[in-house]
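Remarks on the structure that follows.
Here the complex is missing a single protein chain, while all its other protein chains stay put.
First chain written, first letter: the chains are A and B, and each begins at residue 1.
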Amino acid sequence: MKPQAHHRPGESRWKGYLYLLPGFLIYLLFTLIPIIETVRTSFFDWGALGKSNIWVGLGNYIDLLNDSTFLKAFSNNLVFIIFYSIIPIMLGLFLASLLGRYPIPGFTFFRTVLFLPQVISMVVVGVIWRWMFHPTTGPVNLLLGAIGLEEFQQAWLGSFAWALLSVGSVGSWVQYGFCMVLFLAGMQRISEEYYEASSLDGANELQQFIHITVPGLKSEIGVALITTMIAALRVFDLVYATTRGGPGESTLVTGFLIYRTAILNNDIGYGAAMATVLTIVILSLSLLIRKLMTERSDEAA
Amino acid sequence: MTLHWRKIIPRYLVLTVFMLVVLLPIWGALMSAFKSNAEIATSPFSLPQIWTLENFRQAWTVGKFSVFFKNSVIVTTIVVVASVFLSTLSGYAFGQLPLPGRAILFPLMLVGYMVPFEAVVIPLYNWMGLLGLRNTYWALILPQIGLSVSFGTLWMSSFFENAPRELVDAATIDGCNRWQTLWQILWPLAKPATTTLIVLIFMWTWNEFLLALVMVQSEAMRTLSVGLAFFQGRYTSNLSLMAAGAIIVALPTVLIYIIFQRFFIRGMLGGAIKG
Partner (left out) sequence: MKRIRNFFLITTIFLLTLTSCIPDTPTEVSQEPVGEVPAEPAEDLTLLVWDQFYRPEESAVIDQLNREFENDHPGVTIERETKILEDLKLTVKLALAEADGPDVAQVNQGRSDMGAMVEADLLLPLNEYQTQYNWANVFGTSVASRNSFTPDGKTFGQGNLYGVSPTAEVVGVFYNKGIFAENGWSVPTTFEDFEQLLADIKAAGITPIAFGSLDGWNAIHEFSAIQHLLVSLDYINNLTYGVNNVSFDTPENIEAARIFYDWAQAGYFTDGYSGIGYDDSNNQFKAGEGAMTITGSWFAPELLTGTDQDFGFFLLPGFSGQATVAIGGVGIPYSIRKTTEHPDIAAEYLNWMISPRAAELWAGIGMLPAMSLPEGSDVDTDNLFGETLFAWDTINTNNAVGHYIDWATPTFYDTLVAELQKLLGSVSTPAEFTVAVEADYAQFLQGQ
């Protein structure tokens, strides 16, 4: 950020506000103030539909610490990080290493297709995968049956052993193309000379991948990690459209629990406390990403 | 440098497998939308024996997707136009104009880009009556503009910061005022950045679910993603109808993605990197 703006003679130095304020006001009213209000609400025990409220201080937060449902939901978010971040990043690195250095015919086509799940509404994704996972008519079980693996057929979304894994895999399905494209962009920066030099030293492709590609993509990996982690913490649409958190609490996530607590069950203050915790976690991660990126641009400079 | 075919073929094989993993579910849903339920159950991925548009017709009329579609178009259009316009103004303010208090304002703007909708939905839900927003498009439009403007401002300000100084100076000498400089000199240069912003805000607004679920009560005001979610509750076992509904929701973003692919990818990577 370099404030290069310069003042013109005869112009009010407040003129910038004329341009800033229209957008900023809407932002202030519909984003900033509601955030503050969420935090304020979290210190109250709200009566039905917000007609009365009682100050409870940190009471809601203390309850959260002892609320096994909330802790379970939050820990599911952490498990989602494996599916939303770790697996897609590994797959993305692998795919990018196949596509990145050499222009093979059809490059654009593969990139277009693999990125596609990113642009589709998560509700649509949920609808599609709820069908894919259906125990009797779903293609996943049909395919397993067709290749003689009947014993692996499952009630994917209803099983305690498989539901989280199934919904999580959908997250990986959505994210790995994004990671791949991010890494492909990053690989443009890595000079071909490094690879040529190591080839002369007799390094094979795997060694080059480990010693040149991965370190060269360090900052992209950081970005991918945190972006997808935030996505994992914010999961709502997908769980809504597939399992609603079941069976039991096995796929319950914080976003859905906030909705259920505050909106469906009218426990607004308690839901606001959950929302505040989630927001703080996400904000901290986002600040981390910025720090990372600043370091990157410093390196570049 | 090109690869030997012996290295190319395994690459194609691996890429094809991953492409199929992405495409098969989408392909299956697309084909299901043109089939009968009986046919889906036996051969989910094959081409329909008899192509039928009946599922789309039913979803469109009985399922009220025509209404949801209209609502999504109205909400998305207003959000995109307003957000892009306002972001251009505020981005210009950050990038080109003296702005006392900038050191405070900039991080404030950043907060909106980072927070999830969960952070704002509860008070907005509570206040809708007080705000007179209940059951209006504005209940969806205003909060979405708010969040889009924060990203849009950051996005546009980085364009304006890097705009060629000489052009601006030349415009000043020619007697352009700030407003004219923005629209006559810089705006034409900002086309790629603006296009990217348009497609991103379009996609986010079109696909938005939580706000649309909570802020609108009447079916007549509902947008596509929520319409589809409740459609799923109503026709849970009518797969072909569900598939048709899902295709209606997904088609516009997919088309725009295919047309503006370059901008999409640049924007989403840029957005991620900007953080």
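Worth a mention:
Basically, a residue touches a chain if its C-beta (ideal position, glycine included) is under 8 Å from a C-beta of that chain, and two chains touch if they have at least 3 such contacts.
Being a predicted model, the structure only gives us computed values, none of them experimental.
Annotation: of A:Ile82, A:Ile104 or A:Ile263, A:Ile263 touches the absent chain (contact as defined above).
From the options A:Gln154, A:Thr254 or A:Thr279, the residue with contact to the unseen chain in the full assembly is A:Gln154. Among B:Leu131, B:Leu189 or B:Val254, the one in contact with the hidden chain is B:Leu131. Seen from subunit A, the chain kept out of the figure touches residues 25-26, 29, 33, 36-37, 40, 47-51, 69, 133-136, 153-160, 243-249, 252, 260, 263-267.
Contacts to the hidden chain, counted on subunit B, fall at residues 125, 127-136, 138, 213-214, 216-220, 230, 233-234, 236-237.
Everything that follows uses one rule, which is that only the chains that are shown with their structure count from here on.
Against subunit B, in their complex, subunit A makes its touches with residues 1-8, 11, 13-20, 22-24, 26-35, 37-38, 41, 50, 91, 95, 98-99, 102-104, 106, 110-124, 127-132, 137, 139, 142, 173, 176-178, 181-182, 185, 192, 223-224, 226-227, 230, 233-234, 236-237, 240-241, 254-255, 258-259, 262-263, 268, 271-272, 275-276, 278-279, 282-283, 286-287, 289-290, 293.
Remark: subunit B residues 1-3, 8, 11-12, 14-15, 18-19, 21-26, 28-29, 32, 40-41, 44-45, 83, 86-87, 89-90, 92-100, 102, 105-106, 108-116, 118-127, 142-143, 145-147, 149-150, 152-153, 161, 165, 172, 178, 203, 206-207, 209-210, 213-214, 224-226, 228-229, 232, 239, 242-243, 245-246, 249-250, 253-254, 256-258, 261, 264-265, 268-269, 272-275 touch subunit A in the complex.
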